[in-house]
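Take a look at the structure set out below.
Complex shown without one protein chain; remaining protein chains in place.
Letters A, B and C mark the chains in the order given here, with residues in each chain numbered from 1 onward.
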Amino acid sequence: MGFILLALPVITVILFMLFRGRRLLHGLSIASSTILLIVSVFLTKSVILYDTVEYSAFWGFYYVDALSIIVLDIVIVLGFIVSIYSIGYLNEELKHGKIDTARLRLYYILMYSFMFTMVLALTVKNMGIMWIAIEATTLASAFLVGFYNNKQSLEAAWKYIIICSVGIAFALLGIIFLHLSSLNVLQDSQLLDWTALFDHATLLESSILRLAFMFILIGFGTKAGLSPMHTWLPGAHSQAPAPISALLSGVLLNSAMYGIIRTVAIVNKNLGSSIFTGRLLIALGLLSVALAAIVILTQKEYKTLLAYSSIEHMGIIAFAIGIFTPGSIFAALFHMINHSFTKSMLFLCSGSIMQKYHSGKISKIKGVLKILPVTGTAFMLGLFAIAGTPPFSVFASKFNIILSAFENDTPILGVLLVTLLSIVFMGIVLNLFRMFYGDRGTQDLKPGEFNIPGTAAIVLLLLVISISGIYIPNELGDLIIKAQTIILGG
Amino acid sequence: MANYLDALSVLILFSSFILVANKRVKSYIRTFRIQSILIAFATGIMGIQSLQTEGHIDILVVCLIMIVLKVIYIPNLLNKAYDKVQYKVEKDFFFNIPLHVFVCCILVVFSFFSLSTIKDINAGTVNMQVVNMVSVVLIGLYFMITRKKAIGQIVGFLVIENGLFVTAIFATHGMPFIVDLGIFIDILTAVLIMGIMVFKINEEFDSIDINKLKNLRG
Amino acid sequence: MSTFVYILVQILVIILLAPLVNGVIQKVKALTQKRKGAPLLQMYFDLRKLFHKSAVVSEVSSWIFKATPYIVFSTAVTAALFVPVSTMITPAAFPGDAIMLIYLLALGRFFMVLAGLDTASTFGGMGSSREAMISSLMEPSIIVSVITIGLISKSTSVYQMMTTAQFAGLPLAHPVYLVVFLAFLVIIVTESSRIPVDDPATHLELTMVHEAMILEYSGRHLALMELSAVIKQLVFITFVVNIFMPHDQLIGMVGIGAIMLSLLIYVLKVIVISVLIAVIEISTVKFRLLSVPNLAALSFILSFLGFLNYLVLWR
Partner (left out) sequence: MFQVTILLYLCAAVISLVLMKNHKLVNIVSNIICIAAALLGTAASIIQIISGHDVINLAIFDSQIPFISINLVIDHLSAFFVLGLSILVLCVSIYSIGYNSHYYDKRNVGLYNFLYATFILSMFLVITAGNAVFFFIAWETMAVLSYFLVVFESEQEENQRAGTLYIIMTHLGTAFLLIGFMVMFSYTHSFDIFGSSDAIPGFAKNIMFVLFLIGFGTKAGVIPFHIWLPSAHPAASSNVSALMSGIMIKTAIYGLIRFLLFYLHIQHTWWGILILCIGVVSAVLGIAYALMENNIKRLLAFSSIENIGVILIGLGVSFIAFAQNNLFLGGLALTASLFHTFNHTLFKGGLFLGAGAIQYSTHTKDMEQLGGLIKKLPVTAFFMLCFSLAISAVVPFNGFVSEWLTYQSLFANISPGQAGMNIVSILSITALALSGALAAACFVKLFGISFLGLPRSDYAVDVKKIPVTMNIGMGILATFCLAAGIFPIVFLKMVDKVALDLTGISIADQLQGGFFIAYYPLDISGSSISPISILIIVPLIILFAFLLMRLIGGKYVERKSGTWDCGFGKHNSRMQYSATGFTKPLRIIFRILYRPKREFEIEQGRSPYFPTSIKYKVSTEPIFEKYLYNPMLHFINNFSIKTKLSIQTGSIHMYLLYILVTVLALMLYNRLV
C-alpha cells in the first residue's frame, strides 16, 4: 500500500519520458497526483488506527508514523494543488512562448522526481537514507530553480545547489557521528534506524551525539532556511516558477525541518533535558525571524518578500521546537501545516500576478484587486493570515507558540518574538498592500482571471486556512497529539 | 595496522593543504585525484581488515567504487569541462597563499580543540583520525570560499565529500552499505549537475567567474 | 410659594436694576471727564425707543438670527434666577449650581456667536471669532474661581457659597476670598465686554468685539441684546457682591422689612461695584486684542493662587 507512494512518482516520471503532447502530460500529472492523494488518505487512516505503518520488505526500511504522516500529507496535498495550478500556469507560459513542450515535459519530470525524493525522505526509517533523499531533493529541484535559464535564475540555481550541497554535507557528518555514537549499542541490522536509535537513546554516547546534533542542525538547517545558512533561499524562491516556489516553501523546508525534529527527539531523550538543543534552536530561530523582519521592511520584490517570510516562519517553528514543551511541539507541528498551506497559496497567487503583470517589482504593480479580483482578494487575505491575524489558522499556532514561551518562564523570548512579528506585519503592510489599490497602472490590462483551475485551487486553500483557524477535525488533532507524544518520547 | 591509517590520515590532510596552496585549476584536479588515491588506499586496507576479521566484503566494494568514481571518472570529467570552457591560468584567491595555509592550520587546531571532547570508542586512534578528517572537511569548505572559479568550487565540494567519506570509513568502518551507495550516487549526480551548470553559466556570463554572480542582492 | 416669590423678586430686581448699572458707570466716567454726561436712566430711554422701532433683518440671515435675541435674553434671565440678590428669600428646592450657571450663559453665547456669523457680514464674523477666543480663554479662570469658592462651602451651589461666606466674617479680609475677588473683577470686566478688553462705546472695527457681533441687530432685537448684556453683567456683579461682601449683620432678622433692607443694601453694594468698574475703565486703556490673553492669564493665576491658599489654609 504505502509503496505506491514511492512507486507511483517513479512510474509517472518514466511515463513522462515516454509520452509527449501537452494535454497528455497534463492529464498524466493530474491523474497520478490524484491517486497519490487517495493513497495518502488511506495511509493516514491506517496510521490513525495502528499508529505506525511498516513493511518487512527491502530490509524493512519503510516506516511511517504520525509525525511523518503529517508532513507527508502536506507534501501530497500541496503536490495535488500545485499540479492543478501548473496546468493553467504552464499553458500561459506556452502561450507567451516562454517555454516549449519539451521544457514542459522536463518540468513535469523534475517536479515528480522532486516529489519522489521528498516522499522518500519522509517514509524511511534509516537516517542515512533520509539524508540521501533530502540531498536528492536539492539535486532534483536545482534545474527547476534554474528553469527559465536566464541570468538570475542560473545564479539562483548555482547558489542553491552549492550552498545546499555544502550544508547538507555537514548533515552527513552529523549522521556519521550519530552512527559513531550508536556503534557499540546497536547491532548491524538496525544501524541508523531512527526507531532503534530512539529506543536506545539513553545508551548513546552523549559527547558524540551533541556533535552529531550540531552538524545535523547546520546541515538540515541550511535546507530549512534557518539564518545564517538561509542565503540560498530568497534567490531560489524568487527565481523558480511560482508553483515550484510553492512546493519549495511549503514542502521542502518542512521535510528538512522534519529531519531536525527527528534528531532533536533522540538528542533530548539522551541528554534528558532540552537545554542544549533548545539554546541552539531558539538562537537560530530568533535570528532568522529577526533577519526576515528587518529585510522585509524594505523589500522591493514580492516573491522575495514571501521567501523571507518563509525564513521567518521556519525560525518560528525552530523556536517552538527549541522550547520543547508539549504545547510548543503541538504548536510547531500545527504551524508547519498552516504555514505550508498559507505560504503556498501566496506563492500561487504571486505566480498569477507575475503572469498578468510580467514584473516582480512591487512598484510596477497596481490595482490587483481590480485586475485579478479573486486572486487579489485571496492574496490580501493570505497576507493577513501569514502575518498572524485571526481568525486565520497561522494565528492559532503562532499564539500557542508565544504562549508556550511564556509558560516556559522565558517571557523575554516571547516578548522578543511578538515584537519581531509585529515588525514583520508592518513590513508586509507597508510594502505589499500598495499593490492592491489604485488604477491598473501604466500598462493597460484587461480585468479577469485567466488561470481558472489555478484560481479554484487558490480559493480551496483560502477556505482551508480560514476554517482551520477556529476548527480542525478531531482526526488531525489526534494525529498531532500522537506526533507530539512520539517526539517527546511519552 | 592502525598506525598506517594514522599516517594515511595525516597524508590526506596534507594533500588538502597542498590543494589550498595550489594556483592552477589543472593542479586542483591533480591534487584531488591524489587525495582520492590515498583515500582509496586507506579504504582498501580497512576492507582487507574487515574481510579478515568479520568477512565483510562491503568496504572493498566501496573502495572499488571509490577508485572508479573519484580517481578516474570525476577528475576526467572535470578536466573535460575545464578544457571546454578553455580557461588557463587562475589567479583568483582573495589573499596570498601563505595566509591561506596559515588559516588552514588554525582550522586544524580548532577542530582538534573542539573535538577533543569525544570519548574514545573503539581504537584509541580514532580520535586523531576523526580530527584530521573533520579538518579536511573544514579545509574543503575554506577552499570553496577562497576560490572564485566555478570548477574550484566543485573541487572544494568534492574534497568535503572526501573528508566525510573517509571520516565514515575511519571512525565507523563505513556506513551501512546501502547508505554508502546512495551517497556515491548523490555525489555523482551533484557533480554532473554542477558541470552542466558550469557550461550554462559559461555561456550566459561568458566566464565561469562566480564573483560575477551578484545580481540577486537583498 | 417662596419659590414663586423668589423668582418674581429675582426677575424684577435684576431686570429693572441692570440698565441702571450702566447708567452709573457712564455717569462716573462722564464726571471724571469733567462732562455732565447722560442722565442716569439714559439706557432705559434707549431701550424704550428701540422697542418701538421696527427691526431691519438681513435677507441673508436665517431663523437663528431672529431667535438669538430671545434665547440670549432668556438664558441671561434664567441665569439671574441662579444668583439670589438677597439670601433672605430662599426657594424650596434650589437648583442653582454655579457650573450650570456658567454653561447656561455658554448657551446664550453660543447663539450670539452664531448670529454674528449668520448675516455673512465681515463685522459679525470678526466679532464672533474674537468673542469665541476671549470666552474660551476666560473659561478656566471662571471655573477655577468658582470651584475654589465652592470648596470653602463644600458645594458648588451658589446659595451655599453665599451663606457660607456670610459666616466667614468679612470675607475680603481672608486671602482666599481676596485673591479670588480680584480674579472676579477681571472676569466681570471681560464678561461685560468693557475696557480694557472691549470698548462698548466704540464703533471702530479694530476695537469692536461685542458690538461687532450685534452690529446687524436693530429695533427690539437690538434692545433685547443690549438688555441681556447688562443683565449678564449684573448677574456677575450680584454673584460677586453677595459672596465677597455679604451683609451678615442681617442674619437672624426676618419679615418683609428685613428683606427690603437687604435689597437696599444689595443695591448700594451693586452701585459700589459699578463705580469700581467705572474706575477701572477710566484708569486703563483698551488692550490690543492679542494682549487680552495676558489678562486672562492674570485672572487665572489669581484664582489658582486662591486655590493654593485654600489648600494651605483649610486643612
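Simple rule for what comes next: a residue touches a chain if its C-beta (ideal position, glycine included) is under 8 Å from a C-beta of that chain, and two chains touch if they have at least 3 such contacts.
Since this is a predicted model, take the numbers as computed values, not measurements.
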item	value
Displayed chains contacted by the hidden chain, counting the whole assembly	A, B, C
Absent-chain contact - pick from A:167, A:259 or A:454	A:167
Residue among A:21, A:411, A:447 or A:489 that touches the chain left out of view	A:411
Among C:215, C:241 or C:259, residue touching the chain not depicted	C:215
Sole residue of C:43, C:88, C:144 or C:208 that reaches the chain not shown, by the stated touch rule	C:144
Touching residues on chain B - with respect to the absent chain	94, 110-111, 113-117, 138, 141-142, 144-146, 148, 153, 210-211, 213-218
Sites on chain A contacted by the missing partner chain, in the whole complex	158-159, 162-163, 166-167, 170, 210-211, 214-215, 217-218, 222, 228-229, 231-232, 234, 276, 280, 291, 294-295, 297-299, 327, 330, 334, 369, 384, 389-391, 395-397, 399-400, 402-403, 406-407, 409, 411, 414-415, 418-419, 421-422, 425-427, 429-430, 433-434, 436-439, 469-474, 476-477
In chain C, positions touching the absent partner	48, 51-62, 64, 70-71, 73-75, 77-78, 81, 93-95, 97-100, 103-104, 106-107, 109-110, 113-114, 116-126, 128-130, 132-133, 135-140, 142-144, 147, 150-151, 153-157, 160, 215-216, 219-220, 223-224, 289-290, 293, 300, 304, 307, 311, 314-315
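Just so we're on the same page, only the chains that are shown with their structure count from here on.
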item	value
Chain-level touch network, classified as line, ring, star, complete or other	other
Most distant chain from chain B, judged by the mean position of its C-alpha atoms	C
Chain ID, smallest distance between chain and overall C-alpha centroids	A
Interchain centroid distance [CA atoms averaged], chain A/chain C, Å	79
Separation of chain A from chain B, taking each centre as the mean of its C-alpha atoms, in whole Å	31
Chain centre separation (chain B, chain C; CA means) in Å	101
Shared-contact residues (touching 2 or more other chains) in chain A	none
Contacting residues of chain A [partner chain B, same complex]	59, 126, 128-129, 131-132, 135-136, 138-139, 142-143, 146, 149-152, 154-159, 161-162, 165-166, 169-170, 172-173, 175-177, 179-180, 183-184, 188, 191-192, 205, 207-208, 210-211, 234-235, 238-239, 295, 299-300, 304
In the complex, chain B residues that touch chain A	115, 117-119, 121-122, 134, 137, 141, 144, 150, 153, 157, 160-161, 164, 167-168, 171-172, 175-176, 178-179, 182-183, 185-186, 189-190, 193-194, 197, 200-201, 204-205, 210, 213, 215-216, 218
